[in-house]
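For this view, one protein chain was removed and the others were kept in their places.
To keep things simple, chains are lettered A, B and C as they appear, and every chain counts its residues starting from 1.
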Amino acid sequence: MSETAKLTYGGAINAALARCLDQMPETLLFGEDVALPGGVFGVTRGLRKAYGERVFDTPISETAMLGAAVGAAMMGRRPIVEIMWADFMLVAFDQIVNQAANVRYVSEGRLSAPMTIRTQQGNAPGACAQHSQNLEALLLHVPGIRVAMPVQAQDAYDITLSAVANDDPVVVIENRTLYAGAKAEVQIGGPVAPIGGHRLRRAGDDVTVVTWGAIISSVEAAVDSTGVSADVIEAVWLNPFDTEAVLASVRRTGRLLVVHEANLTGGFGAEVVARVVESGVSLRSAPRRVGALDSRIPAAVQLAQAVLPQTSTVAAALVEITG
Amino acid sequence: MSETAKLTYGGAINAALARCLDQMPETLLFGEDVALPGGVFGVTRGLRKAYGERVFDTPISETAMLGAAVGAAMMGRRPIVEIMWADFMLVAFDQIVNQAANVRYVSEGRLSAPMTIRTQQGNAPGACAQHSQNLEALLLHVPGIRVAMPVQAQDAYDITLSAVANDDPVVVIENRTLYAGAKAEVQIGGPVAPIGGHRLRRAGDDVTVVTWGAIISSVEAAVDSTGVSADVIEAVWLNPFDTEAVLASVRRTGRLLVVHEANLTGGFGAEVVARVVESGVSLRSAPRRVGALDSRIPAAVQLAQAVLPQTSTVAAALVEITG
Amino acid sequence: MEPQMNQQLADLHQMWRIRILEETILQLRLAGDVVGSVHLENGQEAVAVGACRMLRRPDAVFSTYRGHGWALARGVPPEKILAELLYRQTGVNGGRGGSAHFSAPEYGFYGENSIVGAGAPIAVGAALAARFDGSGRVALTVFGDGAMNQGGVTEAMNLAAALDLPVVFVCENNKYSELTPINDMVRNPDLSARAHALGIPAVRLDGNDPAQVAAAVGLAITTAEHGRGPTFIEAFTRRITGHYIGDAQTYRPAGELEADEKDEPLARLRHLPGFDEAERRARAEIAAATERALAAPLTDPSTAREHLYV
Partner (left out) sequence: MEPQMNQQLADLHQMWRIRILEETILQLRLAGDVVGSVHLENGQEAVAVGACRMLRRPDAVFSTYRGHGWALARGVPPEKILAELLYRQTGVNGGRGGSAHFSAPEYGFYGENSIVGAGAPIAVGAALAARFDGSGRVALTVFGDGAMNQGGVTEAMNLAAALDLPVVFVCENNKYSELTPINDMVRNPDLSARAHALGIPAVRLDGNDPAQVAAAVGLAITTAEHGRGPTFIEAFTRRITGHYIGDAQTYRPAGELEADEKDEPLARLRHLPGFDEAERRARAEIAAATERALAAPLTDPSTAREHLYV
């Protein structure tokens, strides 16, 4: 039964998690401060009360948390584990890359790990270098893991459901700057979509812009302010990545700009560019990437601004590539 | 005083480490089984005996080992730490990405972390999925870390020295299939080069092949067997990456093939392709990448062969791109 | 025969099966039929045998790379193990796992792990699942002395203790981590003290005696069944082969290996009347299994891309 509700991004995730806990009895939800406190960003508020012991707090032990998710998933549970900041994955990256990712393949399909890792990433004013990274590219090089990055409340709702319902490990990367934003009309209770797909955020003819994550607001602002006629493809799912949609658009526009908040070198933007040019599609100008400089992220806001991509950088790239 | 010696790849690293310990009193060498046993591959044989307590064994505690390297380096030591398999970095990735990489930048240059991480990677017949990965791309997305990948004995010697002498964290990725190979004439004792640069392994006109790691032997075999006239650029240093050399070659050949053993999606090959096409250099055909399929690596040799790039795959790509 | 004697003979037979399986694997490896990294558990058989005979159907075992014997003791047919190491279609994972990373969930063997310590948190997850799935499962994870220094093992033990989860942590203390003595890598050689400190009941015992191991695992299961959570067992044992094939064991003090060979679980039982008979039966079984495994077709390489995702 589909209905709509006015929800923030965080509220949409909360609603999706509630639905998962409600309709999939094999779900578990755990992480640091997620249960009794309801999450440091309030995203899991009320879920412990509503769903009892299936929602619980853990020690500050990311390796044990992720390992426990792998093991519980192997046994048929559907754990949803929160890693409070994407940066913290790195203390336990083995459990994602060497463990979760291998379960299905190495067992020849006899085992699986239907687990969801919720985390959030990115820079916000004043965050330190250890709380500012955009790490999706690390995950996107790992076969066996799915990755999504919702930005709109509706996507946050839908993708959370699709991720939890999927039978492989999925990392859903949220963004804390969005949690408490404006409320939006969110369709809830509809059918659960399979994973994958993209969102077309702007339609245009002169350039294809591929982007993901919270920086899409800069991209939209840049498109709107420059008046460039752009197809803006939001890759809400990065694995599986909708290469076909990008190619179809570039075939039409003949130009490609990729924008991400992560630093450029080795970012997933390179993969998008490589796939497009390998396809042999003919381009009217050289493809471009906009991302953070290859730097650590300073805490100082004015310094971070100099490192991270800004609306003006995106606008300049749009003008240049179409000019 | 430069002289030459006949050394295996492993022997060349051993000689370089001995020279570091000898000439740089602030060096330390540690890791699992590196001291008394001389390393599970014998690479550090004899060093404990020759250099005493500065060479020592550690518990199976990669986080503590890498953290200890960071801390000792901050204090002016020059630790060389061995991570036995690149796959094992992942239990302690935080100490590389969130700790070592940040030391200089976040302290505004007041601190530094002149440490070297030696590890080895890649598939060898029968290795399991957790001992087969090629993980350079993960490191190459991390600003603040340098990365090299020597294949020839001379490079192994030179790069080890350059890495240890460098004042930033450097990861030297070796390959265990090379350690006990044929001996080669190695120039030892010469001046220590700064980090960076590439090696031109074949010179030719019709295609630029950029590659790194042990797979270069497949690349060379493919070039030789197809008779394609190829510039083969070995990126022994991946960070800093010698973009200029690649561009100069592609400007001449008009074609680009990148070959790596790591799986394609999100591999560093994408970055190389992106840099080349972003430069606007005009290409005679679409660039191509050859790498492992996006898969986990099966233990079964015949399955691994189906997943990993083979000489025949490289040869086919060479013929196709130049044909 | 008395029941105790029956049990001893049953254990003996199981230990012989493991020993001969391992010896067979060694031969296959030396002959080049098996390639790559292989870790044998010769000398350590009593831990697997003592523990697995107490486990019930729903229980789940998580071992390390040194896991062939654990799989066998758990009931995985030797042919399927050998076929796995030989990369045959009939292997438990069609050769994708290989010696160091195979699993056979249909026998309660949830797999080896080649990352030191990484199986412990995963076992905790299997125990967590048991809290909700009504299976009554107890998860048993086995790792070495050296693995105690991998942070994730402490995290796993603490999580199991904090949540009262039904986990049996078995530490096979064989004195060495690869080529390095554990006692050079810790200050306090009593590894069980770490479990104690986390509030986990812990016992140290002779891991070359299957009866002692079985008793402790039995108690651990009861503890878990009563909702009282995890138990830690430090089982002293010795491997009488190298860490890997080709390990010359030069790190062993003079005489140690000889002493270990006298004290290994099979040597201890040489006096038993059924000793030779148990060996014969095991040899026959493993030989037949080897023949069948070798005769099975290699897994088709065209399947290599399957099973990455659902």
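Rule of thumb we're sticking to: contacts are C-beta pairs under 8 Å (C-beta built on N, C-alpha and C of every residue); 3 or more make two chains touch, one makes a residue touch a chain.
Just so it is clear, the structure is predicted and the values come from calculations on it, not from any experiment.
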Which shown chains does the chain we cannot see touch?
A, B, C
Would you indicate which residue among B:A15, B:M84, B:V106 or B:V258 is in contact with the undisplayed chain?
B:V106
Of the residues C:G152, C:G242 or C:P265, I need the one that contacts the missing chain.
C:G152
Residues on chain C that touch the omitted chain in the whole complex?
149-155, 158, 161-162, 184-188, 190, 193-194, 196-200, 229
Interface with the unshown chain - residue positions in chain B:
26, 28, 53-54, 56, 58-59, 61, 63-77, 79, 92, 94-95, 98-99, 102, 104-112, 143-144, 146, 166-168
Missing-partner contacts on chain A, residue numbers
32-33, 36-37, 40, 57-64, 87-88, 91, 124-131, 293-296, 298-307
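Basically, only the chains that are shown with their structure count from here on.
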Between chain A and chain C, what is the separation of their C-alpha centroids in Å?
39
As a quick test, compute the distance in whole Å between the mean CA positions of chain A and chain B.
30
Whole-Å distance, C-alpha centre of chain B to that of chain C, is 35
The positions of chain A in contact with two or more other chains are 63, 92, 94, 98, 102, 105-106, 143-144
Can you list the chain C residues in contact with two or more other chains?
94, 96-97, 101, 113, 115, 118, 151-152, 308
